[in-house]
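Apart from one protein chain that is not included, each protein chain of the complex appears where it belongs.
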Amino acid sequence: MSKWREWKLSSGLKSILLMIILILAQLIWFSIQSPYFLKIGNIVNIARQIAEIGMIAIPTSILIIAGSIDMSMASTLGFCAMAFGMMMNGGIPIWAAAVLTILVGAAIGVFNGFFVAVLNIPGIVSTIGSMVLIRGMCYIINRGNPVNGFSEGFIKFGYADVLGIPVSFLVMAILFMAAAILLQRSNFGIKVYAIGNNEVSTRFCGIKTNRFMWGLFILNGMLIALASIFLLARLGSAEANLGQNYDLDVLASVLIGGISILGGKGNIAGAFLGLLVIGILRNGLNIIGVSVLYQSIILGVLLILTAAKWKKVKD
Amino acid sequence: ACGSKEAAQPAAPEAGKEQSPAADSQGSENGEKPLYFVNPKSIGYAYWDLAQKGAEAAGTDVGAEVVFNGTTDVNSAKQIDMIEDMMTRGATGLVVAPNDAKAVASVFSRARAQGINVITFDSDAPDTERQYYVGADTDQKLAEQLIDIIAEDIGGKGKIAFMVAGLGAENQIAKMDAAKAKLEADYPDIELVATVSSNDEMQVSLTNAQNLLKTYPDLKGIVGFAGGEAPSAAEAVEQAVNAGELEAGQVKITGIGWPNMCRDYIKNGTINKVLAWQSETLGYAGVYLLDCLDKGIKIEGEMKMPNGKTITIDGPNAFTGLIVISKDNVDDYDF
Amino acid sequence: MNEKPILQIRQVEKRFPGNYVLRKIDLDVYPGEVLGLIGENGAGKSTLMKIITGVYSLDDGNITFEGRKVSFQNTKEALASGIAIIHQEFNLFQNLSVAENIFLDRDGYHDKWGRVDWKKTRQEARRILKELGAEFDVDTQVSEIGVREQQLIEIAKAISSNAKVIIMDEPSAALPQNEVGHLFEVIRLLKERGCSIIYVSHRMKEIEEICDRVAVLRNGVNVGTMKLAETNMHEIISLMCGREITDYYPHAQLDPGEVALQVEGLTNQYVKNVSFRVHKKEILGIYGLAGSGSVQLAECIFGLNRFKEGKIVTVKGTAAKHTPEEAMSLGIAYVPPDRRREGIIKELSVEMNFILPQLRRYSKSGFLMQRKIKSSTEEYMKQLNILAVNSRMLLDNLSGGNQQKVVLARWLDVQPDVLILNEPTRGVDIGAKVEIYALIDKLAQQGLSIVMISSEIPEVIGMCDRVIVMNKGRISGTFESRELSQEVLLNTASVTKG
């Protein structure tokens, strides 16, 4: 009896192991290829580059585990960044603007969650609509003009570090840890997994699944808003199309990280590793000078390799 | 103009204790070629391919290693990531076509702090520490010239529309604003009725042009502010003319346009004139200027580059000049 | 039955990862017989049937059909050769019509260009359903019809093919009693045509009524095959369970206590003006054919469905918000009928499934109290005899019966005053059934009120103190247990007027 328990366990660990191997392999390969790869400065680069994607990957992982998804994340990111920038330019103190921006993210979450929780439209469907709508809003709020001209201090903040570790990365790492603990050890976590596995059963246990999903969308909006603050600090400027295609990177890290698109399965630690895989890949290929064209092909192949089930299975 | 000898010195004072990788590579591997990183807005376009050719040719001519790479999508965050990565790799000079003029400011100042020379090309980032901008001409000159062309085409009055690649893109906005100012100042009888954007998709810009023709039956002219717009407009006009919905010559078209894409339309008269420049020359000039900075060659006046082309220096700007493409000269160019 | 067997199974072995399921099984099926196949849950019945029809491959042994060795790749091949199967679980396409579900992709129902012969498909579907005594629109989408009809479609699918052997894996589990009669008529008809049937069921009554011979599986071993005429049910059951079972329905009537649940004039789109009371220590049965509204009634009481009019009152108060949360606070618990869809969460552990309704009780400022969870779960695992390696085991890896017990444990832990059990023994073998009955009895003795919704007449009669019969959303009769008989129940449940 205990034998197949181990077997089951290992299948859960398998994707994590695979990713650690992938990361090690990349590290070795790139450091052989380029002497600059393992320099502290470069590691810091990688950390800073994946920070915002990571912040979005957290709520995205949670939503996907709970059986939904937010396709409008890139638009939300852009909109929040623009809103934040305009508030700062409008004379609102940075901290107040940051809080308001997170509220804007929450409001977008309320909007997105409404369709899922009240109208029972699957997230992947309704958020395609809001993706278009929110991107449209990006153009409307500043009549298409980029937002920039922020204070020196704010721009410095984008590159600030603590003991050499970029602040944005620290924040992301802390959030990841918090999410991991919450998912493993709290009420919240069980509900996320339970809903993703079997929404009906969960509802039959007296849990208000719709309301909970709504909450997840609000959380999602808030974390994206947070990411937008760091992104804006790093860029110092927001165009109306800011964040476009970020969703693909976020999805790729989450999915490579072994979180099942079908919901209910996967581990936030996996998403973090997936993020590292992609971050290191991008950086390493850039450093050894591989054309981005081949980079996207390599990324595609990597996605396939990690997701494929090569063994032929019958019973 | 800080293109002096000290820029080439490895240890700029601000770099302080942080040993820059650039300094590293130069110091230790003496006699090694300098490494120039040329970063377009994105790759996979003919325009940037030509820039790559130019940049690499210049690399050979000046004896530098040139790496040309960019993102697949127009995305300023990824562009900055890539510049940072190349700085790590020890690039001694950067030639960048910024997607967002403001967003590159911080990475540029860090590059300068490490003693890396920075030049923008194709699109400028004026409020940054970049040392030179290599372009065909200023956005303002370009836009004004386009307005002059369309005004001449339509006889100084009537309705016109703008077609742009991205409504929110900085370089498009700069051109549009200059064009609007020019209209207001010099052509009060020309009315700008609409602006449509295509996100650089030909099918979308074709659709946009078709819809414009329907919406404004009395439209006189269309100005395209990115390479794909004028040919799409021409295609739409030709199709409408063929279908008998429009009279030939009723709608005039101009804009930025590459000879290869516009050749047929220019030859059959759908388009009179477009403005163009050779991105190959831009790429070449960018690398060439970097090398001048590196070697401490004085940058001023009219400079003849090793490939025989000249650039005009005007303050921090280096202009290769705009080419007016028309029936007479379209066959002289192949790009 | 004197002739050669049409289907011969020799020395068949099957292992799943870490699980030895079938050991050297021998089994013969003769033309024109009905062979009963019985065994406890997990004995390997379905696995054997799936091996015959090519769903699973066998590890060892061989199968001979009509004198030729066969090894089918899938059920379609088996069907083409003459072996049809009705699976234990429904395998219907909810998005397709009734007729199409029966004949999809069947040779002869589309030409060689692949054009579907819709006319023939419909006609034949209508004909076969009529044979089964069912007449419903063959163009209806399966998603719009009830469980009973779905079971009939599964049966229709199997008998539509002129197969020589038809395997029926618990075909009656979702059928009300009267439909089983129709099914048996059809089986007899098939038998006359020379068709052999392998009939798997946990209902001994049915085995007794329809089978010629019975094979008994225990732990993957064929422990005996015998002619029904030469044995009796008692013997068969002992053989199957490996022990004697004497007391099926242990429930002795108790003096009912005060009223625990009072339902008055409940009305919504499913139920009309339903009123009843349940007392402490009482087991109230609700009997109804599929579509009678009994399921919806239960969901209504538990706050899963809204109602327009009426009142639900318990000792702890009156329902106002109609949410499951409120129902729980009023002391009501509900064990739904469809374990896989409504009961369990298979990717979560036993523990997590166990605490789900009471997250707040098992957590402190939002974080789980692991030790308390573990000890509480293990206590219930012991109490209900739940077989699992430990409390962290994923529910998916438990057998169906044990999964059901986890669901039960979850709700007992809520310590309700009223426990609503919806089809608590569906698909459960006799041994486990008896265990569940004993448990229900014990709970009633402890003072719980139990509402048991069931479509199995014997258990309704055997276990309940009082029975409400529902028909078309209304209560069509209330009976004390001594007045009960099968005929009375059936008649009251199926009156067509009003």
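To keep things simple, chains are lettered A, B and C as they appear, and every chain counts its residues starting from 1.
Quick note on the criterion: a contact is a pair of C-beta atoms (placed from the backbone, for glycine too) under 8 Å apart; a residue touches a chain by one contact, two chains touch by 3 or more.
One rule holds in what follows: contacts and distances are computed from a predicted model.
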(message) Out of "Dihydroorotate dehydrogenase", "4Fe-4S dicluster domain-containing protein", "Autoinducer 2 import system permease protein LsrC" or "Polysulfide reductase NrfD", which one is the UniProt protein name for the chain not included here?
(response) "Autoinducer 2 import system permease protein LsrC"
(message) Considering all chains of the complex, which shown ones does the missing chain contact?
(response) A, B, C
(message) Using the touch definition from the top, which of B:Gln114, B:Thr195, B:Thr254 or B:Thr320 touches the missing chain?
(response) B:Thr195
(request) Pick out which of A:Gly85, A:Gly144, A:Gly221 or A:Gly266 touches the chain that's been left out of the picture. (result) A:Gly144
(request) Using the touch definition up top, pick the residue from A:Ile43, A:Leu103 or A:Leu133 that touches the left-out chain. (result) A:Leu133
(request) Write down which of C:Arg23, C:His110, C:Arg126 or C:Lys191 is the residue touching the left-out chain. (result) C:His110
(message) Under the stated touch rule, tell me which residues of chain C contact the chain that is not displayed.
(response) 54-55, 73-79, 87, 90-96, 100, 104-105, 110, 113-116, 118, 269-270, 291-293, 472-473
(request) Over the whole complex, note the residues of chain A touching the chain we left out. (result) 71, 115, 119-122, 124-126, 128-137, 139-140, 143-144, 248, 251-252, 255, 260-262, 293-294, 296-297, 299-301, 303-304, 307-310
(message) Tell me which stretches of chain B touch the chain missing from the display.
(response) 42-46, 48-49, 72, 167, 194-197, 199-203, 206-208, 210-212, 214-215, 217, 228, 231-232, 235, 239, 242-243, 245, 258, 260-261, 263-264
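Keep in mind that, in the parts below, only the chains that are shown with their structure count from here on.
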(request) Would you mind checking which chain's C-alpha centre is most distant from the centre of chain A? (result) C
(message) Can you compute the centre-to-centre distance for chain A and chain B, using the mean CA position of each chain? Integer Å is fine.
(response) 33
(request) Could you give the separation in Å between the centres of chain B and chain C, each centre being the mean of its C-alpha atoms? (result) 72
(request) Return the distance between the CA-based centres of chain A and chain C, expressed in whole Å. (result) 44
(message) I need the residues of chain A touching at least two other chains; which ones are they?
(response) none
(request) Would you pick out the residues of chain B that each touch at least 2 other chains? (result) none
(message) Show me the residue ranges of chain B that touch chain A in the complex, using the header's touch definition.
(response) 21, 43-44, 67, 69-77, 80-82, 84-86, 88-90, 99-103, 105-106, 110, 166-170, 173
(request) Write out the stretch or stretches of chain A touching chain C in their complex. (result) 1-5, 7-8, 185-188, 190-191, 193-194, 197-198, 200-208, 264-265, 314-315
(request) Within their complex, state which residues of chain A touch chain B. (result) 34, 36, 39, 41-42, 45, 48-49, 52, 138-139, 144-146, 148-149, 155, 158-159, 231, 234-237, 239-246, 282-283, 286-287, 289-293, 295-296
